[in-house]
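Only a single protein chain was left out; the remaining protein chains are all shown in position.
Now for chain A:
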């Protein structure tokens, strides 16, 4: 049973539930308390100890059902196979062998696996598969391409070689028995394949997911495929959660050594002003105020989309976000992003300002005229765009004024550094007024960029 539980913990980790050693010890203690005979109680007990949130409970519940339902289908299959063989033996000329479903007396001199298959002892077969799966360390399976090798490993561990020899021998001496054995072997192969598939579903999920996320993180956002957009949104949400957890920690920190005289006097008024309790001055940390200007023309649009999604899911970390989108003229889009779902919001933004050729100069003019007053010395301004202004006046002077009014000016460019300054790219001219210029083409770069911006306020 302990073996089984350990494998269940591995499967749980595969399903995305974090099971630490301490938790597995707790689970062991709990199982020792409630026993294993009542599955419903066992399920409740494991869910109580291992899962730490509602999502984890659901995942773990599914995992539990999959894991502990394993023995059943396997038995049915062997049973179905045994029906087939039973029918065959009915038709065979020796009625004595068909009297009990297994054909009671397997001939002498066969290997243990052959004997087991012929005796139709389902429990024994299931147990043999389970132990062979253990010997072949099925729980190490990681990728679906490994299915074949694990199946053959399990069969080898069960003694397939010996069975083949027996089969060859029987074909010569006792063809009907050989036929039965062959059918049983096919059923066994099927059962083993199912076991391996289940093993894959249980143990390999985590690895596969990590791999996929890793690829997704480093894929260029601008050229992402349509079917991956939803996955990417999920990934961005995950990134947002991570950033939230990292940066929404307490914002007050005591500054030792600076006495807050007023509060100290008030607090000690009860005992005649004798300062028993001291109160220290506290320093409040500001939360970031962000103004984001996003280019939504052409190839940059997709990156802007993900960037806006990320910025707007950082409520706990960021005090105030105002977003503006432009291709040739500029509009504020904060409200749209706050109230609508990401897909709808993006559609609306695109219908308002998208699909134009970009003109950074007129967008900056528009910003200065209407929204310059939103900038304070605490504001970080983020511009996201490729700085390709179609040879129109870049109005870098406005960018200088923006930079002077704000705390920092960060430019995120989805293009690679090599392309900056070539063709109609105005990047070098803009870069002189920016505190930071970074490339931002993949989810990973996006995360780093936003993380750095938030970190400057800590």
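The working rule: a contact is a pair of C-beta atoms (placed from the backbone, for glycine too) under 8 Å apart; a residue touches a chain by one contact, two chains touch by 3 or more; residues count from 1.
Assume contacts and distances are computed from a predicted model.
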(request) Select, from "Xylose transport system permease protein XylH", "FMN reductase", "ATPase" or "Rieske (2Fe-2S) protein", the UniProt-recorded name of the complex's unshown chain. (result) "ATPase"
(message) Touch as defined at the start, partner being the missing chain; which of A:3, A:38 or A:343 qualifies?
(response) A:38
(message) I'm checking contacts with the chain that's been left out. Which of A:23, A:231 or A:348 qualifies?
(response) A:23
(request) Could you tell which one of A:57, A:233, A:281 or A:322 touches the chain left off the display? (result) A:57
(message) I'm checking contacts with the chain that's been left out. Which of A:127, A:149, A:211 or A:270 qualifies?
(response) A:270
(message) Tell me which stretches of chain A touch the chain missing from the display.
(response) 18, 20, 22-23, 26, 29-30, 32-38, 40-41, 44-45, 47-49, 51-54, 57, 245, 249-250, 270-271, 274, 276-277
